[in-house]
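Note that one protein chain is taken out, while the other chains of the complex remain in position.
Coming up: chain A.
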Amino acid sequence: MGAYLQPRDLDEALRHLAQGPLTVAAGCTDLFPATERQRLAGDVLDISGLAGLRGVSRHADGWRIGAGTTWSEVIAADLPAGFDMLKAAAREVGSVQIQNAGTLGGNLCNASPAADGVPPLLALGASVELVSASGARVLPLEEFLIGPRRTARRAQELLSAVLVPEAAGASTFRKLGARRYLVISIAMVAARLVLREGRIERAWVAVGACSPVARRLGALEARLVGMGAAEVAGLEPGFLEGVLSPIADVRGSAEYRLGAAEELVRRSVGELMEGRA
């Protein structure tokens, strides 16, 4: 039977990690479903007791969300409208039970293509902070997520926080699934806009579950600048073709996913323009 370590502070946790590979356990909502056993496999480092990894704070250079912050805590946090999409995504994660245990950091480290936290954080231009006994480094989220279930985290590192430089504008999140609760996304879209006189001045748009890693859509964002509501509604069918590479699986065909993602983009951006978000 493996060890079960419950460090009291970050330094202690990092010392353990420096000594050899450990399974980092946060909310365990991804770890436990991956096994049929009654015990987590291997040597476990339970980081849920680390107060320093939790909570949301405002700093001169932006916001810091501790990696151990649960989805419920994200929902309850006092954050500006630019974060509405992250809160909306949090409300869509599984169920209340999952939101009470699952963490932002676990969602990112698990790196599922359908992770609901990723598109909103991409559309917030987030970076991640990784710490180890030998220091800390910050990576843009795009560079941290390198593939389905693959991240740039090194074995001795912990993901300590998500850093958001600015959160101007209003934002929204749309998730499409085959049922209401406890559902894995067929496609999801996070969008954030700064408007000026009914036209888009700046846009951030990211799509999940339609590529191996959720994608921020730079070209589309550039195209959206200057558009009014009618032009957004009129975005032509196929405008994301070649940009996204959805797969076909039990949840939907590739062609359907692409069309749905396009429609979710039209609706999310359109809704923000009408101020309905």
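Methods note: contacts are C-beta pairs under 8 Å (C-beta built on N, C-alpha and C of every residue); 3 or more make two chains touch, one makes a residue touch a chain; residues count from 1.
Everything below uses one rule, namely that contacts and distances are computed from a predicted model.
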Choices "Bacitracin transport system ATP-binding protein", "Aldehyde oxidase", "Transketolase, beta subunit" or "DNA replication and repair protein RecF" - which one is the UniProt name of the chain not shown: "Aldehyde oxidase"
Of the residues A:Ile98, A:Ala152 or A:Ala229, which one touches the chain left out of the display? A:Ile98
Tell me which residue among A:Ala60, A:Ala230 or A:Val250 touches the hidden chain in the full complex. A:Val250
It is residues of chain A that touch the chain not shown, namely 1-6, 25, 27-29, 32-33, 36-40, 44, 46, 48-49, 72, 94-98, 100-101, 176, 178-184, 186, 250-253, 256-257, 259-260, 263-264
